[in-house]
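One protein chain omitted, others in place.
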Amino acid sequence: MASNTFGKLFAVTTFGESHGPAIGCVIDGCPPGLAIAPEDFAGDLSRRATGKSRHTSQRREADEVEILSGVYEGRTTGTPIGLLIRNTDARSKDYDAIAAQFRPGHADYTYWHKYGIRDPRGGGRSSARETTMRVAAGVIARKWLAERHGVRIQGFVSQIGERRLECVPERIDALGDVEGNPFFWPDAAQVPALEAAMDALRKSGESAGARVEVIAEGVPPGWGEPVYGKLDAELAAALMGINAAKGVEIGAGFESVAQPGSVHRDRMDPGGFASNHAGGVLGGISSGQAVRCSVAFKPTSSLRLPVAGLDVDGQVVDIVTTGRHDPCVGIRAVPICEAMVALVLMDQALRHRAQCGDVGAMSPRVPG
Amino acid sequence: MASNTFGKLFAVTTFGESHGPAIGCVIDGCPPGLAIAPEDFAGDLSRRATGKSRHTSQRREADEVEILSGVYEGRTTGTPIGLLIRNTDARSKDYDAIAAQFRPGHADYTYWHKYGIRDPRGGGRSSARETTMRVAAGVIARKWLAERHGVRIQGFVSQIGERRLECVPERIDALGDVEGNPFFWPDAAQVPALEAAMDALRKSGESAGARVEVIAEGVPPGWGEPVYGKLDAELAAALMGINAAKGVEIGAGFESVAQPGSVHRDRMDPGGFASNHAGGVLGGISSGQAVRCSVAFKPTSSLRLPVAGLDVDGQVVDIVTTGRHDPCVGIRAVPICEAMVALVLMDQALRHRAQCGDVGAMSPRVPG
Amino acid sequence: MASNTFGKLFAVTTFGESHGPAIGCVIDGCPPGLAIAPEDFAGDLSRRATGKSRHTSQRREADEVEILSGVYEGRTTGTPIGLLIRNTDARSKDYDAIAAQFRPGHADYTYWHKYGIRDPRGGGRSSARETTMRVAAGVIARKWLAERHGVRIQGFVSQIGERRLECVPERIDALGDVEGNPFFWPDAAQVPALEAAMDALRKSGESAGARVEVIAEGVPPGWGEPVYGKLDAELAAALMGINAAKGVEIGAGFESVAQPGSVHRDRMDPGGFASNHAGGVLGGISSGQAVRCSVAFKPTSSLRLPVAGLDVDGQVVDIVTTGRHDPCVGIRAVPICEAMVALVLMDQALRHRAQCGDVGAMSPRVPG
Partner (left out) sequence: MASNTFGKLFAVTTFGESHGPAIGCVIDGCPPGLAIAPEDFAGDLSRRATGKSRHTSQRREADEVEILSGVYEGRTTGTPIGLLIRNTDARSKDYDAIAAQFRPGHADYTYWHKYGIRDPRGGGRSSARETTMRVAAGVIARKWLAERHGVRIQGFVSQIGERRLECVPERIDALGDVEGNPFFWPDAAQVPALEAAMDALRKSGESAGARVEVIAEGVPPGWGEPVYGKLDAELAAALMGINAAKGVEIGAGFESVAQPGSVHRDRMDPGGFASNHAGGVLGGISSGQAVRCSVAFKPTSSLRLPVAGLDVDGQVVDIVTTGRHDPCVGIRAVPICEAMVALVLMDQALRHRAQCGDVGAMSPRVPG
């Protein structure tokens, strides 16, 4: 119920501000017996981290995860897992100038109206710093999903600004060089051009949006709950809830509007489905096909280019944002999107076995 | 928590199958003192109903709402409101032929895998019949939102198949003829062409998708909860959870990917925001601007054109759907989308005043 | 979250007022494949019903359960089960006289202060009529618990007014004549005296309290969740939430205060526990022993003996309650207590298998 908690059974509660002493999370409901070590987190946190290439914000956080509870002798015990990361490179002075101003396109204005008070340092709670803990929690979900069900989850970028991937892969095996460049871009041939475009963007002071896609393979049929806990609905919430997200698609998404029904519906052969316009979800329940989602990320509004905005007294002021920002925040959203997909699947997996049993899903007609 | 319940504080629980004896809902958490009468439901239910023009399914349901509880002498009492609608025009024989088959693009296959049992009559629980109760619950939410906060919510169709509205309005006042034609199409001049296109579609046995947009005006700044109860995230879940939805956008949506940051961010003047690419939500919290969402609906998969599918024994069979179906289900989704937006706003309104008080939202710096 | 919903995974939402058209409930999350028929409800509803002996209220309700959804060809489908019972013997005129008065010891006063409006007919929502639906939902829970886990649940009365059962049984097999008399009293020899005492009580216009105890056998070890979802904590809420309940005990309850630690702690032999002061729960988790609870029910405040009370204008008035009431409401609480225990166990059973798997509970050290 609490709004800083994600998930019903695999419930992740996060806390922490961008420039506070620490960020952290509590993961409640994790199945017992799963092997977890501090070093498990390094990979995905590093993929999300800033300061690793010239194309991201230059804030450099060690992102060392301390496991505070819930793990004994290297295995989860079923009790809540507390994770903590100290903030070490928060430069609050960068933000002092705009503490009394509302940056356009930011949550400054709305937090102030909602709460009557806000922590302006680095965007406070509304900073993407919070997503670090989503990625950390996602690591645990992904591990269980992989070990127990063989689920694999991989994200990539298919559009940056106006530049699109020519052919969007529908399977993880087809994702090519995705982990070999700073843009999570499957097609290695396009990377040099992207590097140049990003350099130009950074120099211009502008920013660009991105489209991130995620494929989850190995999801068994039967996950998802009608009618308000549908798998696709929860994926939509999970992905739209990431900072800067403005749109979410499942499968063919908005393209399905122009598809004839005879084309959109995925024919079924003895070997399975002949296409995957549905994106692996039918009636809110996984079909056994790859689950495919796509997310639109807006260009960051934190630019050093001045813009007219308001201060807390309602006066129009010229606002310049001088903090360290990503010219294209969508790129680093890839591991966050993967994590959110993992958290949704993990939660649905547990909910499914609650109602239908461990075996039920696979053997029709056996009461759960 | 329960998956057939929508909302945390204004909690709507629905039940009922397409061809069962009745559908119904329980609305828990409604503020006391709101005037509600059975006839309040007629308007929106009629907008959603089938059988009213030749462009929708010919199933004709009276959709008479019986108020079973929670209203005394015409006013809500604060206790749960039970609503019931008897099904009167369910023709289950239409479906007997495919009880042992999985219709491609439908939930037949996934329900079967999830539960090992399913009610095949009219799609059972997965039928859009369930959305009738969403609309009924939405009527109550809309009434409270209008009376208490002056919120207005209006949906429309901006695309059917490949046919798009030329200029998509951003304000309710600009929606023109939207309620004057069976397509919720703002531009009256295009309606004759749409009529012809729909007639051709129906004759061909094909189906088309639709894009539905919703505008909510009068939403005060401050509604929405960081970080997992964001207004836009909950709108995304609410809308993606409607039958046949495949994509959701807030504000500029996927177009924001290609917008430069300096364009996307909405400048603030003393008179307010100069544009609304954000769609009325910043950092997951309403900004006071119009909340704008867009939803992609796939073409229905229930066609009389045959398609290869599986039966329960895993054999490939030719499947023909002969029931009564809409050639473009997205059109009737307009009042459903409005209702879901209303339910999200209502729930967020109550959650906001729980934490920040009735007055808090409007008077910054006063402790809640 | 909604306050008229009980349970997290086996979620029962009730609605309806004492003198409204109907009462009902929606049961969400029921495992699929369970055989349920309308006649399954008759037994427990009859045990709870009024009008069956001279010792209860003379209201006579048919209590015919209509299954509105969630059951297909006699088996649960996993979708929400809607149950409806029409009110047929509501005599609202009995209550007209006190519509503007607050009956002492009743919810009239508090509903009025909470909501500013109330349905005074028969106590409205605060009437014990609502508990009919708890019993109905409990029937389904008990059936699943019995079929799947062999759980048996039986309640009895161990005290009426000052009259106590001499020896309180700790096992169901020892409950003797409990179902053979209108008082759920295990010791048949005491029944004639109870009959006489109840007759005298009724004639005097007074009322008496009761202590109800419930034993649940066959509960496997491992159900219950630390630290705020403890089995005993949820039993306490479930039982204290029944109308007129004022106290709840688990196992030795308040007697444990005066027990030395060496006596209270239950020694473990190879054959199991040597005693059961714990009441089958250790650390909030079932131990495999019989779960034992005890509930105190106050005497009803609805007496024909006049009492000073307030009217809605704050004036002191003499209040006489002339409706049909039980002289000892606690007696009929037996099936309600059993139902609430069943609902708690059912919900915990599903939550346990969500986190630990179907097999996990029984085979330590196997990761869930």
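Order of writing sets the labels: A, B and C. Residues in every chain begin at 1.
By our rule, a residue touches a chain if its C-beta (ideal position, glycine included) is under 8 Å from a C-beta of that chain, and two chains touch if they have at least 3 such contacts.
This one's a predicted model, so the numbers in the text were calculated from it and none came from an experiment.
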item	value
Which displayed chains the hidden chain touches across the whole complex	A, B, C
Touching the absent chain when the full complex is considered, from C:Lys8, C:His55 or C:Arg332	C:Lys8
Residue touching the undisplayed chain, where the options are C:Val71, C:Ala90, C:Ala296 or C:Ala339	C:Ala296
Full-complex contact with the absent chain, from C:Asp28, C:Asp44, C:Asp63 or C:Glu130	C:Glu130
Chain C, residues in touch with the chain not shown (by the definition above)	1, 3-6, 8, 14, 102, 104-107, 109-117, 125-126, 130, 159-162, 206-211, 221-230, 232-241, 243, 245-254, 256-262, 264-270, 274, 277-279, 281-288, 296-301, 303, 305, 307-310, 312, 314-316, 330, 351-352, 356, 360-368
Residues in chain B touching the chain absent from view	1, 8-9, 29-34, 75, 78-79, 226, 350-351, 353-360, 365-368
Missing-partner contacts on chain A, residue numbers	1-5, 7-9, 11, 13-17, 20-24, 26, 28-29, 32-33, 66, 68-70, 72, 75-82, 84, 111, 114-119, 124-125
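We take it that only the chains that are shown with their structure count from here on.
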item	value
Closest chain to the centre of mass proxy, which here is the mean CA position	B
Longest centre-to-centre distance from chain A, chain (CA-based)	C
Whole-Å separation of chain centres (CA-atom averages), chain B against chain C	38
Distance between chain centroids, defined by C-alpha means - chain A, chain B (Å)	26
Length of the line joining the C-alpha centres of chain A and chain C, rounded to whole Å	45
Multi-partner residues of chain C (each touching 2 or more other chains)	1, 8-9, 29, 32-33, 75, 78-79
